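The other protein chains are all here in position, but one chain of the complex has been omitted.
Naming follows writing order (A, B, C, D and E), and every chain is counted from residue 1.
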Amino acid sequence: MKLGILIKQGPFTHQASDTAYLFTVAALAKGHEIYRVFFYNDGVYNSNKLSEPQTDDRDLVSLWSKLAADHNIDLVVCVAAALRRGIKDEILAEGFRISGLGQLVEAGIQADRTIVFGD
Amino acid sequence: MKLGILIKQGPFTHQASDTAYLFTVAALAKGHEIYRVFFYNDGVYNSNKLSEPQTDDRDLVSLWSKLAADHNIDLVVCVAAALRRGIKDEILAEGFRISGLGQLVEAGIQADRTIVFGD
Amino acid sequence: MEEWEEEGPEIVKKFLYVNRRAPYGTIYALECLEVALITAAFDQEESLIFMDDGVFQLKKNQDSSDIGMKNFSKTYRALDDYDVERIYVEKESLEARGLTADDLIIPVEVLSSEELREIIDKQDVVISS
Amino acid sequence: MEEWEEEGPEIVKKFLYVNRRAPYGTIYALECLEVALITAAFDQEESLIFMDDGVFQLKKNQDSSDIGMKNFSKTYRALDDYDVERIYVEKESLEARGLTADDLIIPVEVLSSEELREIIDKQDVVISS
Amino acid sequence: MSHILHLVNKSPTERNGFDTCLRMAKPGDSVLMIEDGVYAALANADFAKTIIGSMNDLSFYALGPDITARGLNDVPLIEDVHVVDYEGFVDLVTETDVTQSWL
Partner (left out) sequence: MSHILHLVNKSPTERNGFDTCLRMAKPGDSVLMIEDGVYAALANADFAKTIIGSMNDLSFYALGPDITARGLNDVPLIEDVHVVDYEGFVDLVTETDVTQSWL
């Protein structure tokens, strides 16, 4: 099945991105396709490559980047939400791209299920 | 009176930083001293100079920078909270400095009142 | 406004945006409205629900000049220009807050929880703000 | 650990940290514990209150390995090493959640709302997590 | 005994902060509603009876700019909830002994 994922919170402060990540990994393991992961609201902070967690903590930015590389997943950061929060190409981690909100709607249209993770 | 301010949320997503800013302006207008504004949790995002709000919206990062310059206010961003969230010197706005959590405790000791703004 | 795929697909789905949060205290109301407006360009069957504190988003006479934030409440009127006409407000939520439809900035359909449940039951994509 | 002012002032204030949030769902529990530990280095009179969902922070037997997050619950034990001994849990909050002091990872003083109110009344600086 | 200023910034119908604040505040304390906390001042809302029930023990204030932003100027607010501006907020902080935010 084709799944679309919406992430509305950044890493660390809320569990949303953690849960979405583990859900995505499990969906891939079960043979589903991830049509797109869309980062909105504070979710755009997941793409900040300057993020440097403590060594004994998970590194969600890198985990998303690696998952995108390994499984060719489309990670889209909303441009409007990103601009106001200061997420720009110069600090964008590998595997993420910045694009419009229409990409979220299009994912809703194309995916068989849309799952929302937030606060 | 000497006031210490703690801000626990970033700009835009929660009103905390807006309220803290207007409170600080009012306190200064009444002749009080702002001992320090400490940015913790997602509050560290207030110091991201890449933030670019829509032209008809307020620009909290710049507002804090300007307030600091005009009134010589100490804006301290917690290093631990900032590191994991990817706030580093290279994207730090004018007037902010990154330092340890002890600066929050010290503000609590030195200020006559500590006021917390968050979610 | 953002860019979007010009060559929209033929599929028409039922999109529902669920608004349960008050405006200004958090940005969710504003950013959800932005998605709702973009969605209108995709020729999908779009609905909005306002329930719990979400009904406060539509309160008329908002004036945010003294809190320095953008007043986006008039933008709800643009939904009509974009032919987004399925706008539902939960009766129980309004009543618990002492409000009526007359207090709202746009015309809406006020439905009971029971009726809203049937609206929710018809959707393909449900996005919470 | 962070750096802090070595030359601490002579003032001794009563610092209270109020924890009302569950762990893991949000980072507030963890980041508040970090402040509480730093505060211990300043020779202030420090207290911690756990109430509402904050009592869940102290639930023993936490094991976060399957959610990928850091298990910081054992760090509460460090409070004792730093001589932070005023740790209060609201009785009503525990009871409403079906828990008792035996379910908690560290020894605490369980107080009624009424008694907690008196603790709150004595503070100089109150920081909510 | 210290005079505490309790800050509540969340709507009483979304979160439990207001209820906990009222449980923990002691007679003589003050409560200032800010941000979404000002919805607790609506006279015709169900929650009003809870505020009114605490009126003998506590003094209630609400931040005017937050009321106006949310369009609550044309609906009845609870009598004896004193509306203050940001300067009034500062005065409440300095005239009480401690400020506690119910986040």
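Everything below uses one rule, namely that contacts are C-beta pairs under 8 Å (C-beta built on N, C-alpha and C of every residue); 3 or more make two chains touch, one makes a residue touch a chain.
The model shown is predicted, which means the values in this text are computed figures rather than measured ones.
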Could you tell me which displayed chains border the chain that was left out of the figure? A, C, D, E
Touching residues (missing chain, whole complex) on subunit C: 18, 20, 51-52, 113, 116-117, 120-126, 128-129
Tell me, which residues in subunit D touch the chain that this view leaves out? 21-26, 52-53, 56, 59-64, 66-67, 69, 71, 73, 96-99, 103
Hidden partner chain, residues of subunit E it touches: 13-16
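Just so it is clear, only the chains that are shown with their structure count from here on.
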Among all the other chains, which ones are in touch with both subunit A and subunit C? B
Chain whose Cα centroid lies nearest the overall Cα centroid: B
Report the inter-centroid distance (CA atoms only) between subunit A and subunit D in whole Å. 33
Separation of subunit A from subunit E, taking each centre as the mean of its C-alpha atoms, in whole Å: 38
Subunit C: positions in contact with at least two other chains: 24-27, 67, 69
Residues touching two or more other chains, restricted to subunit B: which are they? 12-13, 15, 19, 22, 41, 54, 57, 114, 116, 118
For this structure, give each pair of chains that are touching. A-B, A-C, A-D, B-C, B-D, B-E, C-E, D-E
